[in-house]
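Every protein chain except one is present and positioned as in the full complex.
For chain A:
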Amino acid sequence: MTDLGPLIPRNREAHPDAYDPAYKTSVSRSPYLPLLSMESGLSEETGPTFGHNKLGALDNNLILNWTKGAAPAVGERILMHGRVVDENNRAVPNTLVEIWQANAGGRYRHKKDGYLAPLDPNFGGCGRTLTDENGYYQFLTIRPGAYPWPNRGNDWRPMHIHISVYGHSFGQRLITQMYFEGDPLINHCPIAATIKNRSQLDRLVAPLDLASSRPLDFLAYKFDIVLRGRRQTMFENKLEGM
């Protein structure tokens, strides 16, 4: 096996800090002590792979997948699509992208969500797909509604879709959230505000993509994802025993 080089260390300035008092739950769930930084090894540079055979035909169609195609979900029909690349701007092909979200009214299909907005009997709220050979992925879904949450007295989450990506190694593992262009709640959200660098936060805001929208059917939003890359080196640095 060729050593592709260690993972590029995570730029922690690009990410939220663990402790952010405006997001109250983080106060008791953030380590006090610094992380132990180390160059990556096999445990971080390898990772699980998933074959197409695990996926069903409707897995990336949240409008239809809860009812197995029998009836469509209510709400604003959208295409969410984009590419997964690494920090070296190379496509990340055949990697699993998973999403989950609330329905058009901001209600999650989860036993713990007791928000008074009703469930949509035709909407489950979860999807998954593999990127193609160019790192491209797409989901058909409905635009999730904003919803209130018990943080400060009157906090509301902006419309968002949760995203989980694997990449090709366990050290690339990433979970994030996609927001929607023009949503005024983004500027009031303590979770969005955990990202201190505004240009980094803007990268989580998906622009309306009219060119990819389908007339008389759905609007499109584009969301590209960048995962950690591997540090290329001309100097041989093979792993022992490989």
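What we mean here is this: contacts are C-beta pairs under 8 Å (C-beta built on N, C-alpha and C of every residue); 3 or more make two chains touch, one makes a residue touch a chain; residues count from 1.
Basically, contacts and distances are computed from a predicted model.
Q: What is the protein name, per UniProt, of the chain that does not appear here: "2-(1,2-epoxy-1,2-dihydrophenyl)acetyl-CoA isomerase", "Protocatechuate 3,4-dioxygenase alpha subunit", "TusE/DsrC/DsvC family sulfur relay protein" or "Multicomponent Na+:H+ antiporter subunit C"?
A: Matching "2-(1,2-epoxy-1,2-dihydrophenyl)acetyl-CoA isomerase", "Protocatechuate 3,4-dioxygenase alpha subunit", "TusE/DsrC/DsvC family sulfur relay protein" or "Multicomponent Na+:H+ antiporter subunit C" to the record, the invisible chain is "Protocatechuate 3,4-dioxygenase alpha subunit".
Q: Among A:122, A:138, A:176 or A:212, choose the residue that contacts the chain missing from this document, as touch is defined above.
A: From the options A:122, A:138, A:176 or A:212, the contact with the absent chain belongs to A:176.
Q: Out of A:63, A:96 or A:159, which is the one that touches the chain we can't see?
A: Missing-chain contact among the listed residues: A:96.
Q: List the residues of chain A that touch the chain left out of this view.
A: 1, 6-7, 9-12, 14-18, 20, 23-33, 35-44, 46-50, 54, 56, 59, 65-66, 85-89, 96, 98-100, 108-113, 124-126, 128, 162, 164, 170-171, 173-177, 191-192, 194-195, 197, 200-201, 203-204, 225-229, 237, 239-242
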